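The structure under discussion appears below in the form of structure tokens.
A single protein chain has been omitted from the complex, and every remaining protein chain is retained in its original position.
After this line comes chain A, so read on.
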Amino acid sequence: MQMLSMIVFLVMSLMASIAMLFMSSIFWVWVMTDVGTLFLIPFLSAETRPKKSWFTGVATYFVIQFFGSVMILGGIILDWAIEAADWSSAMMCFGFALKLGMVPLHFWVSRSFVYFHYGGIFIVGAGQKVFVVACVPLFSDVPLCAYAYYFMAVGSMVYGPIAMFNAIAVKSFLAYSSVTHTGFLVIGSFFGLHIVYAYSFIYCVSMAFLVFMLWSGDCKFMKNLGSELPGYYKTGFVCIAMSFSGFPPFLDFCTKFVILQLSMEQDSTITMVAILTSSLINLIVWVWVLFIATSSEVKEPGFLSGTTGQNVLNMSCIIWNLFMGAGFSMLY
């Protein structure tokens, strides 16, 4: 019953988020964003074994999202009342940036994620962000907001991998990974929404694989990843780690390369430097994660040693990371 309710609320949140994409007025965008967030609260707070921690995570998330919504609504009202376009845009921009969790407004991300279940981490860290990022181009004609988003995105791209290095808990690691990818998504939004949708689709699928594998092992701490991650998923995890490291010809290299190419076409030097710096730090972080995950004191079952479903998932993960890069490059 609990699983059913989680699915119902998730679907309702998804429907509200999709409806948000088709709204032409900023007010209705705000309404649908908030409705989507509200429906996520029961999903996030659902736990098979309720414990005190879920309340802390969901409460933090709710307060931050609420405050962000207040800022957005305040901006809308200010613009309607006294037509202070720049101030109202700045307030709305602040609200959306807070909801996205971009540097320097990222303080809540790790605090919330540590207490979420893995499904919540995927939805908040990957799924929800895709829809909120689609609102960023609304402010592209306001120079103050455009520059603010740009530099926040650059900061997120560079800071995220550094913070990932210092993560002790797996969920904290995923939180900072989502901060990094949010930066890439926002930078992509400057080049066109088609890039955002392509990148976010790829990111969501990759994160789904990663989060599922970590959930199946109930992984808590980074240092225990080797022993907690199930042996039959290790090959898939290795592929994901290599992809997120940025090694060609894996998938994540191809997506970052497309954004690099686009920034080169626009002569955006800061973006290029940020992408390369982020990629370098990311490489070192994920090599470290790879070794932690593949080191284990106990001899474990190897490749294709799980059930049929587990093997299919593992193989799908390998194929996705190894071959979709070439497919994406050809399509793009």
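Basically, contacts are C-beta pairs under 8 Å (C-beta built on N, C-alpha and C of every residue); 3 or more make two chains touch, one makes a residue touch a chain; residues count from 1.
FYI, contacts and distances are computed from a predicted model.
Chemist: Tell me the UniProt name of the left-out chain, picking from "Geranylgeranyl transferase type-2 subunit beta", "NADH-ubiquinone oxidoreductase chain 4", "60S ribosomal protein L14-1" or "Translation initiation factor eIF2B subunit delta".
Modeler: In UniProt, the chain excluded from the picture bears the name "NADH-ubiquinone oxidoreductase chain 4".
Chemist: Looking beyond the chains shown, say which of A:146, A:193 or A:283 touches the absent one.
Modeler: Counting the whole complex, the residue in contact with the absent chain is A:283.
Chemist: Among A:56, A:294 or A:311, which one touches the chain that has been omitted from the display?
Modeler: For the chain that is not drawn, the touching residue is A:294.
Chemist: State which residues belonging to chain A touch the missing partner chain.
Modeler: Residues touching the hidden chain, for chain A, are 242, 245-249, 257, 260-261, 264-265, 272, 276, 279-280, 283-284, 287-288, 290-291, 294.
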